[in-house]
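Comments concern the structure below.
Note that this complex is displayed minus one protein chain, with the remaining chains in position.
Chain lettering (A and B) follows the sequence in which the chains are written, and residue indices restart at 1 in each chain.
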Amino acid sequence: MSKFHVSTQVNGDAVEFLCDPRETLLDCLRDKLNLTGTKEGCGTGDCGACSVTVEGRLVCSCLMLGVEAEGKQIETVEGIADGDMLHPLQKKFIEYAALQCGVCTPGILVAAKSLLEKNPNPTEEETRYWLAGNLCRCTGYDKIIRAVMDTAAELREAS
Amino acid sequence: MALDDRKSEFNFVGTRPDRPDGLDKVTGRAKFGADAYAPGMLHGAILRSPHAHARIIKIDASKAEAHKDVKAVVTRADFSDKPEFKPGLEGEFWNVLENVMAGEKALYDGHAIAAVAATSALAARDALKLIEVEYEVLPHVTDVDKAMAPDAPVIREGAADYSVPAGMHPNVVRYHESGHGEVEAGFAEADLVIEDSFATEATHQGYIEPHACLAMLGNDGKGELWCTTQGHWYAQKYCAAALGIETAQLRVTASEIGGGFGGKTTVFIEPVALALSRKANRPVKLVMSRSEVFRATGPTSSASMDIKIGMKKDGTITGAQGIFRLQGGAFPGAPGDMTAMCGFAPYNLTNVRQVGYDVMANRPKQAAYRAPGAPMGAFAVESVIDELCKKLGLDPIDVRLKNAAHEGTKANYGPTYERIGLVETLEAAKAHPHYAAPLKPGQGRGISCGFWFNHGGETSVSLALSEDGSAQLMVGTPDIGGSRASMALMAAEVLGIPYENIRVTIADTATLGYNDVSHGSRVTYASGLATIKAAKHAVEKLCERAAVKWGIPGDAVKWEDGCAVPSGPNAGDFDPMPLADITADMGATGGPISGHFEATPEGAGVSFGTHIVDAEVDPETGKTSVIRYTVIQDAGKAIHPDYVEGQFQGGAAQGIGWALNEEYVYGEDGRLQNSIFLDYRIPVASDLPMIDTVIVEVPNPGHPFGVRGVGETGIVPPLAAIANAVSNAAGVRMRQLPMSPPRILAALKENG
């Protein structure tokens, strides 16, 4: 079984890898590019821990093959901060204690960032539904929703 | 009662600083179980039984072994045959090994049969298909009541311990009975007696991070293990036993843990990865799929319960009896005793009797899940209390206050309570605006109390000071709820140096003494107590060094706000000496300064909570929405209130899932039908309201700062509180969990 050579961009960096066509983008990010910030919680698109954006579109990297990444722009949790400057969402998640174990956090941050880019003023209900595909078992979502809503408010004030 | 209204005698404790692991966790740098890699690493995969109960006639792995990508295949024969089998829980080493890798029989759908290590994860998965297993399928049973019936298939002869009365089915492996007074006399005194039966299905802890490990074991018997676990000393001990090596030769490092809730207090894949590594002589990484997590790791027990309670017209409970049957999978260990002891624990009862059964069935070995056993018992007991209140026209909080246990109450399970905070939580509930808020048509309000013992456990902590005055704290309890933050706060409180100057590390098994698992809500209590004592130990040395520098007796120096100061006017007139001035030249004044503490603290302090919930039921579809939720719980003393609230909210959310939608669904064939998150329905963000919290602080006399563990009690009241709310909203009493829409709609129809 021959492997495919894939050239793509992750967090702005040009990268290449070889993959079996059965390997998912998640497998490739983690095992070939050492970007282990993106997590596998289910492998069936039900938990959102593997959330990334592809061409600006929020997807589960476990539901996309590595070969499909050819020529695409991919953003992961590792690309959210700008150098040593945390993204406002990252700061708020720490400030609000919006994480406990932290394994869902990368996916939730990627998803929440995508929300705020599309909708700078989401209601609580919109935020909850947007994040419904990101399971968190620790927090009951309360502090997560508050952190996202407050980040949105802060970003609106700043702009 | 809110924290912010109290004047604190603490400088650090009770504040809300950023957690030390926050940056790593928001940037993706934090390393969890599956995030470790090693040079030359192989990938493992496990072959699992498709049968609920089957004799393993033959395993032919020759084709897999012959495959070029496969470097090792292991079966039960590759593990130690030494772990002793004794009946009941005493044979836990043997039970754990038998669960890790099946012996003569596959005991449940998903039971591990064999494992391979290959050059890639795909190759390992493919190689499993090359292993041929011949099974003799046996009759199976998955339901608790059926497993106790005379004609039930026997899971394992001789597994019952001494406690089981003669004549019971061999699947009943432990029996518990306790109480005091005369329940029949109590029922005779009552104006109303209600007797009812309840059932709950097994639920899974549902941590988002699947089990994962990286293992290396040489044929010299020396090994390294990296794994996601709530207790790496436990992993060390049980892996060593399963592999037949010396405990001290295996160094275990706990990764960041992506949720556990009790489910990561044991081992599953870790001994398998070590066995594969020993055989292949290369590091082996093993990561479970979600489906494997559901099929083969610890769900909680399912339960069948009969409750009988008598009450006077004024709300006094005159007698209470509970029979609690818990199914815990194909091994002893279902917490029937815990369920029995916790159900009536919130109440001051004259006549009470409780019986618990530990029953085996063809399901995965149950593992602890947040106050193991307690939520089911509370569901049954608090539902009957609610029904009594309704029938007698009494306010459910008033009735609970009337019967509430307090300091000096002889608990239903034996001991006499010290200072406890149940009454305070009930009073806070009654005073909370939620309890008086109006309800819309179709909505109902429910309340429930809940109890958990809390635990101490074996604990070691080490604290070392650096020359620059910073401190490193080594604790042995994996951080499952923000404990590095609370440990640093407690150490800062004693040392008097800033929180940020303390680095807390979860030490590996080679660098600290034994630590019990992070369970039993014990970490903030026990590791916290040990941290305080270790810091005080270091402070004693700091005072001694200051005394030497000043040329005065050691006992003439005391510690205040991070400085050594003379203890009185007679000790001499010296300026306060800051910690960093003492550590700067500690090498010359007597050597490195550290503090240690090892003990098994016994004063964990029992915990109570009261929850209020509003639910709305769609009468046409039976769908329940949780509209409002308030958690009120005694924390003793909240060290980092954010993480106390987080525990309250997380416990409530898990309880909501258990009450409404989560369940293990087995088919007629004994196979688990819903082993993915699509069909094992944990609450999603849009399912829940904000979860309000009230931290009650009734200090625990057994902890220097008054801490009571808070992790587990929060999941005890929700099942009953929601059942009571649904009952008030829909006008039907729900006796079976989950209260899924088909069950509620059927109950509504039955009710006319």
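Please note the rule applied: a contact is a pair of C-beta atoms (placed from the backbone, for glycine too) under 8 Å apart; a residue touches a chain by one contact, two chains touch by 3 or more.
The rule we apply is simple: contacts and distances are computed from a predicted model.
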item	value
Protein name, per the UniProt record, of whichever chain is missing from view ("Ferredoxin--NAD+ reductase protein", "Xanthine dehydrogenase family protein subunit M", "Chemotaxis protein CheA" or "Heme exporter protein D")	"Xanthine dehydrogenase family protein subunit M"
Per the touch definition above, residue among B:G520, B:P683, B:G702 or B:P718 touching the missing chain	B:P683
Where the unshown chain meets chain B, residue by residue	125, 289, 291, 620-623, 660-661, 665, 673-674, 676-679, 681, 683-684, 686-687, 740-742, 745-746, 749
Chain A, residues in touch with the chain not shown (by the definition above)	1, 4, 20-22, 24, 43-46, 48, 51, 54, 57-60, 62-65, 67-68, 111, 114-115, 129-134
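The rule we apply is simple: only the chains that are shown with their structure count from here on.
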item	value
Distance between the centres, which are taken as Cα means, of chain B and chain A, whole angstrom	29
Chain B partner contacts - residues on chain A that touch it in the complex	20, 22-23, 27, 30-31, 34-44, 46-47, 49, 76-78, 80-81, 86, 89-90, 93-97, 99-106, 109, 125, 127-129, 131-146
Residue numbers on chain B that touch chain A, as the complex places them	16, 18-19, 21-32, 34-35, 37, 120-122, 205-210, 256-261, 287, 289-290, 480-482, 642-643, 645-646, 649-650, 652-654, 676-678, 682-688, 690-691
